[in-house]
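Complex shown without one protein chain; remaining protein chains in place.
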Amino acid sequence: MDGLLSQPGLQAWALASIVVALKTLSAGIHTSRIRMGKKVFSSPEDYAMQKLEGSPTHDQDVERTRRIHQNDLEAGLPFALVGLVYALTVPSTLGLWICFAGFPLARIGHGISYAKGLMPQRTIFWAVGFVIVVWMSASSLLSILF
Amino acid sequence: MDGLLSQPGLQAWALASIVVALKTLSAGIHTSRIRMGKKVFSSPEDYAMQKLEGSPTHDQDVERTRRIHQNDLEAGLPFALVGLVYALTVPSTLGLWICFAGFPLARIGHGISYAKGLMPQRTIFWAVGFVIVVWMSASSLLSILF
Partner (left out) sequence: MDGLLSQPGLQAWALASIVVALKTLSAGIHTSRIRMGKKVFSSPEDYAMQKLEGSPTHDQDVERTRRIHQNDLEAGLPFALVGLVYALTVPSTLGLWICFAGFPLARIGHGISYAKGLMPQRTIFWAVGFVIVVWMSASSLLSILF
């Protein structure tokens, strides 16, 4: 076991996975903080809990942070699916750096850009993450099949 | 190969992952059953299939079970990302029990509390799952870096 995480590729994968997980969790925390700050909740019992009148409503800020969170899921699942596969193909050090440093950084950049409504930064960061996962997939495919 | 799943840490990770996967799938089944029971569907062709007039509408019960499912995705993806990493760091038996028994149980508790509208139980179960994944991340990070 120790053997596995002593491999540079697996170590890079592990560190990237941890950062992507924490980034995704932070989007949930961000939503909760906005909900608490604006007193806008998704379930009737949440209003009762806060001893508030009110019922679930749409709120622009809540919807924005929920879109950030949703985008984390949409990007994070493919990364979870191919990240370990790519690491197991023993890629070059350059490949490891680009993918396992680049993807988490792109996702953090995406989240910040989205929260601030910055375009085209949001799309650029999204595209960087997207291209990295497609590259990891293609590279792994070639490595396994040939 | 056999060697990997004979390790206690990997076995605990495997069992926890299976339970979390089945918990998430059960949320989808729950949604389907409510949709069938109340005849509330998301796509026009679903009404045609059931030989019903009608069109997609919001339904409080359907929305509640969809929020449960969504929360399973939001909690399950970070767990999928860091679960194996944590197991590969060869944590203590106590750590394995807390994380790989605690997380699935917390998620099951969260789903039941949410379905029944129980607060603060839902928040407590959610927080237990959240803290466990953050702990797994922090513990793995320290183990890899030092």
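Letters A and B name the chains as they come in the text, with residue numbers starting at 1 for each one.
Just so it is clear, a contact is a pair of C-beta atoms (placed from the backbone, for glycine too) under 8 Å apart; a residue touches a chain by one contact, two chains touch by 3 or more.
It should be emphasised that the depicted structure is a prediction, and the values quoted were computed from it without experimental measurement.
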| query | Of A:48, A:105 or A:118, which residue touches the hidden chain? | reply | A:118
| query | At which residues does chain A meet the chain that is not included here? | reply | 4, 7, 9-10, 64, 67, 73-74, 77-82, 84-85, 88-90, 114, 117-120, 122, 130, 133-134, 137, 140-141, 143-144
| note | Where chain B meets the left-out chain, the residues are 1-2, 4-5, 10-11, 14-15, 17-18, 20-22, 24-25, 28, 42-46, 48-49, 69, 72-73, 76-77, 79-80, 84
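One rule holds for everything that comes next: only the chains that are shown with their structure count from here on.
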| Angle of rotation relating chain A to chain B [CA atoms, steps of 5 degrees] | 120
